[in-house]
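All protein chains but one are shown at their positions in the complex.
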Amino acid sequence: MEHIGLTHYLVVAAVLFCCGIFTMTTKRNAIGILIGVELVLNSTGINLVAFDRYMGPGRLDGQVVAIFLIVLAAAETALAVGICINVYKNLSTVDVDAASQLRG
Amino acid sequence: MTMWLAQSNAWAGIDVTRHLFLFSPMLTLVCTMLAVVACPIIVGRSAKTIGAVVVMGIIASFILAVRVAGEVAGGGISGLSTQPASGMLLVDNLSIAFQLILLIFMGGVTYLWWMGSSDSEENAPEFFILLLGSAVGMGLMVSTSNLLMIALAIETASLPSYAMVGFDKRDRRGAEASLKYLIFGAISAAIMLYGISLLYGLSGSLSVAIVAQHCIQSLASGHNLVITLVALMCLLSGIAFKISAFPFHFWCPDAFEGAKIEVTAWLSVASKSAALILLARLAMVFCAGVSAPEAIGMLSPLAWGIGIMAAITCTLGNFAAYKQTSAKRLLAYSSIAHAGYMLMAIAVFVHPHSDHGQEGMSALLTYIAIYMFMNLGAFGVVAMVVWDTGSDNLASFTGLLRRAPLLAVPMIICLMSLVGLPPFAGFIGKWWILVALGRLNDSLGWFLVITAVVNTLISLYYYMRIVVQMSLRDDGQPALSFPLGGMALVNICAIALFAMFGFAQPLKTTSEQFTRNIFDTTMAKTVVVDAAPAQPIESVQR
Amino acid sequence: MNGHTYEILLALGVLSPFISFWLLVFIGPKLGKPLAGWFGVAFGMGVPLLLASYVLMCWLGEDAASRAMLAEHAFRYHWANLGTVPILVGVKLDSLTIAMYFMVAFIAFWIFVFSVGYMSGHSDEVDGKSKYHRFFAYLSLFAFSMLGLVLSSNLLFLFIFWELVGLCSYLLIGFYFHERVPQYAQMKAFITNRVGDFGFIIGLMLVYFQLGTLDLDDAARIFAEQYAAGTGIFASSFTMFGWSLATIMGVGLFCGAMGKSAQFPLHVWLPDAMAGPTPVSALIHAATMVAAGVYLVARVFRLMTPEALMFVAAIGCITLTLMALIAMVQTDIKKCLAYSTLSQLGYMIFGLGCGAWIAALFHLITHAFFKAMMFLGSGQVIEGCHHEQDMRKMGGLMKKMPVTGLTFLVGVLAISGFGIPGTNIGLGGFFSKDEILAVAWVRAFDWTDYSRHEAEHGEHHALAVPAIDANDGSSHGAIDGEKQIVLASDPQHGDSHAASLHGEGHTASESPRGLKSTAHGEDAHGRAGVFSRVPAMPKWMFYLALFTAYITPFYMMRCWWMTFMGKPRDEHVHDHAHESPMMFLPLVVLAVGTFVASYFLFRDLISDAATAATIAPMVLATDGHVHSLAITAAHHWLITGVGGSFVVGFVIAILIYGRGLNIAARIKGTIGIQQVHTVLENKYYIDELYHLVWVKGCMCIAHIARFIDTWVIDMTYLTLAKLTERLAAFSGLIIDTQCVDGMYNGMADTAIDIGEAVRRPQTGRIRNYVLFAAGGATVAVVLMLLYWGVASPDQSVAMLTP
Partner (left out) sequence: MFRSRFHTIVLAALGVVALSTASLASDAAGSGADHSGVTQAAASGGWLEVLLFYIAAAAACVSALGVCYSRNIVRMAVWLFGALGSVALLYFLLAANFIAAIQLIVYAGGTLILLVFGVMLTSKSPWARFEARKIEVFGATVVSGTLFACLSLLLTRAHWATTDSAVAGTAMSALGHSLLTTYLVPFELAGVLLMIVMVGAAHLARQDK
């Protein structure tokens, strides 16, 4: 069997990235869009860790960034859920298409 | 393990105390934030108390920033890290200049809040934690040249902003605005992080200086060209989102319209200018990354990219502002347009033929300083109109010249300054950007000059609409009641615009002083940058 | 006085009306009707007048050396850099500034006083709100801008004040903006002025780029140096219409003056501007603002090449003739005065173009006095006759308004050049206009083309025109007694370079240009930059100017006579006529001022200022008074003819209008044959004769001129206006929304359409935003891939130094 190299991981990450983009653009639920964002963040994480692994000994920048990435995702999600609840209270829905009062 | 244990005291040899002093303005803000967290437990949730604490914090931070500014005048350092070369946190003329502007503006916004919301606001601690948090984020955005820190700082600036936009929970529009802002921000941030990961893979480092060298090499050799550009595009998207540059500007009018007026004022200036300075710093590093003459031409696509983005941004902002009826939304579009003008200044120093990097930089700083006063004044007046009439529709401005001349006249001055008419400071800001562009003396420069001038003409129209509404239309509404302090604030802004016009040369000299030596710190060279040994700043061991 | 006291006082005088403006804006409504006006009088103009008088007195006490010292060491504030060019702001301190400053302050003050009375009789309410204070606020702003314009030592600031002045004019013309006519008038004024300013800006750009400075003195010095060295702007091979770049610069600057001073073909706005309140017409459109164009030409005189000056002279000449002809057929008292103003401005411009710098500016100042007075008089009449402006309905007002009538007569005499030839007795125009004509005569008939001349005669040849210092007026000219034309020159260099024109031109032609640049730089201030070739003027210019000298007295006398003499033609108007005491005080003061100005102060001050202008290609003047030309037989006819022109004009006017309007009524009907018959049936044979010889011919030309004026030029402007109305509307928004509503077409619609299109993606839907951005990015990536392709791994990489 062939050897698993860096590009394998990168392509998996690309799949996740594109699925994330697709999700962002087709979901009407605000939380659905956030799930798309999570996919993109995960693809970033794969990228970073994979680069680290193949970059030579003692390199851990990518892993550190991946840690912060997870922190950021958590923070963002927490705030996002807060905002979604707030929106739900005001609009009775989290359908982003319903949030179109501000326009023009 | 042993490898790490061997140098277990990694901080040995680093004068941490000194570093802490140099980074104290932002640290003070963090401390203020902690104080605000503690306040409800100790002295209660009174809005005025919280406000007072915050004001004290801002003042303390400002004083420290002034002192630090004196310290770093000769050159900056990269500090608070055992690897200074990574450029994790920088303090130099540029960052301190922006922090000074930021603190002044924050004082203004706090003052505005004090007048408008301190009586009714029940959630003052939360508001100020968010405000201070975003201020810290913005302050850090301009003082780093590390991709990780850039991402973190942008998030630190953005996340509180989302919450601030939707801070008034009873406001349907605020909720909607914050949702849009959040989603757009989250998407941009995710894409930016993806770009950062690609850049890391391409260069093997997170330090912008090294990344820039690799990018320039790729551009020069045509090797990895497209992937480099894609990665840069992704990175730029995150920054462009903060600048609200085309095509990442969509959130801006919605978020600005939905937010409370103090928040709108805050975001329109602080968050945009922080991102602009961050972009400027990146641009400078890219220029500095070019050490071989052959590679210089490779900057051209970057310069054109930013230039075209700038041109579209300001044209679009101006045109879209045409038929707006909400003053906040109009000013939001105006701020998009102004971001476009400022982006032009950045295009100056990415430009290959440019040895005017400093000129563009000082023009940008000056513009931001002026822009701060213009927007503070304009939003201040809008705020007071909103407080009294409850609406920011242009109709609320009818007859303002009669109903409240002391608001209308500063408003007119601020608007004229936003247009860029002499004798107001806005003219100066625009003029220097144009001069810097013109001195590139090539097609990009002239293209941008023409765009800027045409846009100025276009913008005259919609600013005038407000002026007309204030001065010529009158439906006999009673006089406006407004807080005296607010009147003073906007008038001070108006006078400042006059004064800055009058003292244009000192202004220029000052901003030039603040852009000296930033190049080397930005490259994370970490040591004293000023060649003059007269005021040595301690070098940091690598 | 010493140090910077002059500058500080003058600057304070500028600041005072500015403060007054703001105060009036804010507290004006509270002050109420008469008080706001008096406030404006006191702070807006009273303070500057006091300061101006004091400064003038002190200045007169200085001798030439200390004046030069003061001017030399005038304070300059380093305002900013434009690129690398420093912009120094300061007070241009010389006799011309002082004279102009005093003139503006003096006239403006009395017009302010007049306005208090005038405006009290006018309804000033729009939508139930009084605009009374606004009038004085605008006037104060105008005073600020005008004084600032006079003071500016820097072309950029001159331009800023210039625009401010234009803005005030715009605001004041449209003061009654609820009426239709003022709206159009203000718009027209604004647009026309923009056309001129366009040229001005081009000129400014050329000054900035080619001379590398915007300071007036520096620019002149560098200009002279560049001429001497053949570098800079003179090295450019660029030409347009056969003009060199240097000429284009001069013409460009002059274009600004053409707009503001309403020179042909940009004059159309001025008559319409009479729709504004009468004090405004007096202050802005007769005495001060329109003179700003002349002032500008005088200031940039040193930057003008002979070709540019020729253009100036030609424009002035055309203007003065055409406008005088039109003035003959006007029946509206203010329009008549407006056309006469145009004609007189043409005289000034023409004079400058000829090189009669001193005479032209002298005319400017005396004209300001008497024309302001006449406008105020007309305001008095209009006010007295209940807003009746038609002279045909007036007549016989002398009994009802004696003061107005008499002062008006003084103005008529002054503008007509009343005086006794051969003596020193006369009024303003007598000295100034005749001197302009004398200079024009010399330039047209007695002028040698100096470049040719020198080529023939070599360096030892004596100067063709002996020179006399303008100031001492002594008679070097006795060598060739008949030519008393003086080339005003720097008094210090008076002896050696008396005729700087020739001396310098000579040097320039002798030495190779490149070699002497450094040697020249040093004393360039005193004498360099004089052009080696100054062409003679075409003769038609002189003839036209002379011809107009006869027309002017005619229409002025006609105007006066129709208004004040004869029998009352409209009982209703006549019954109402009355004189307001508060309003005639300014009239009397200005009438006295006209006398004084004709004899004292100003002529000397301007001659003094001319010394500073010697860097210019040429400054010509007679040695003080025009009649000194009379010593030569060759000029007798000129003096008699010109000096006596007013008699001819007056006589004709009185003959036509002496007996009411019968004749005039018929003349007015000349378009139709029936009216021509009526005129022919007139009993007065002598009138008939004049009619045939003078009036009908002139009227015909006048009507043609008017036809051209109304149709060709106005139509051009209308077309132009269509294009630019959007631009104008931007500014129009400041004051008047109605205009704008009417102009929502054209460019505005386009712009708004673009705005709509731009906003269309702004649907408020987040997913659409994202899809849009992502799609754009994808397209970009695909394009990049197509363009560059994927970098192949095998590609050899030229690694650059990291």
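As written, the chains take the letters A, B and C, and residue 1 is the first residue of each chain.
Just so we're on the same page, contacts are C-beta pairs under 8 Å (C-beta built on N, C-alpha and C of every residue); 3 or more make two chains touch, one makes a residue touch a chain.
Remember, it's a predicted structure, so these values are computed and weren't measured experimentally.
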Revision key, fill the gap. Listed by label, the shown chains touching the absent chain are A, B, C
Check your understanding: Thinking of the whole complex, not just what is shown, which of B:71, B:92, B:155 or B:171 touches the missing chain?
Key -> B:155
Practice item. Write down which of C:5, C:239 or C:778 is the residue touching the left-out chain. Key: C:778
Revision key, fill the gap. Per the touch rule stated above, subunit A touches the missing chain via residues 1-4, 6-12, 14-23, 25-32, 34-36, 38-39, 42, 45-46, 49-60, 63-64, 66-68, 70-88, 92-95, 97
Exercise for review: Could I get the residues of subunit B that touch the absent chain, sorted low to high?
Suggested key: 1-4, 10-11, 30, 33, 37, 80-83, 86, 88-89, 123, 125-126, 129-130, 133, 136-137, 140, 148-149, 152-153, 155-156, 159-160, 162-164, 166-167, 169-170, 178, 201-205, 214, 223-224, 226-227, 230
Check your understanding: In the complete complex, which positions of subunit C touch the hidden chain?
Key -> 767, 771, 774-775, 777-778, 781-782, 785, 790-793
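We adopt the following convention: only the chains that are shown with their structure count from here on.
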Check your understanding: Where the centres are mean C-alpha positions, what is the separation of subunit B from subunit C, in Å?
Key -> 48
Revision key, fill the gap. Per the C-alpha means, the centres of subunit A and subunit B lie apart by a whole-Å value of 26
Check your understanding: Multi-chain contacts in subunit B: which residues touch at least two other chains?
Key -> 179-180, 183, 187, 253-254
Check your understanding: Out of subunit A, which residues touch more than one other chain, so two or more?
Key -> 24, 33, 96, 99-104
**Study point:** subunit A - residues contacting subunit B, complex
**Key:** 10, 17, 20, 24, 30, 33-34, 36-37, 40-41, 43-44, 47-48, 51, 55, 59, 61-62, 64-65, 68-69, 72, 75-76, 79-80, 82-84, 86-87, 89-91, 96, 99-104
Study note, to complete from the structure: As the complex stands, subunit A meets subunit C at residues 21, 24-28, 33, 96-97, 99-104
**Study point:** Residue ranges of subunit C touching subunit A (in the complex, touch as defined)
**Key:** 759, 762-767, 770-771, 774
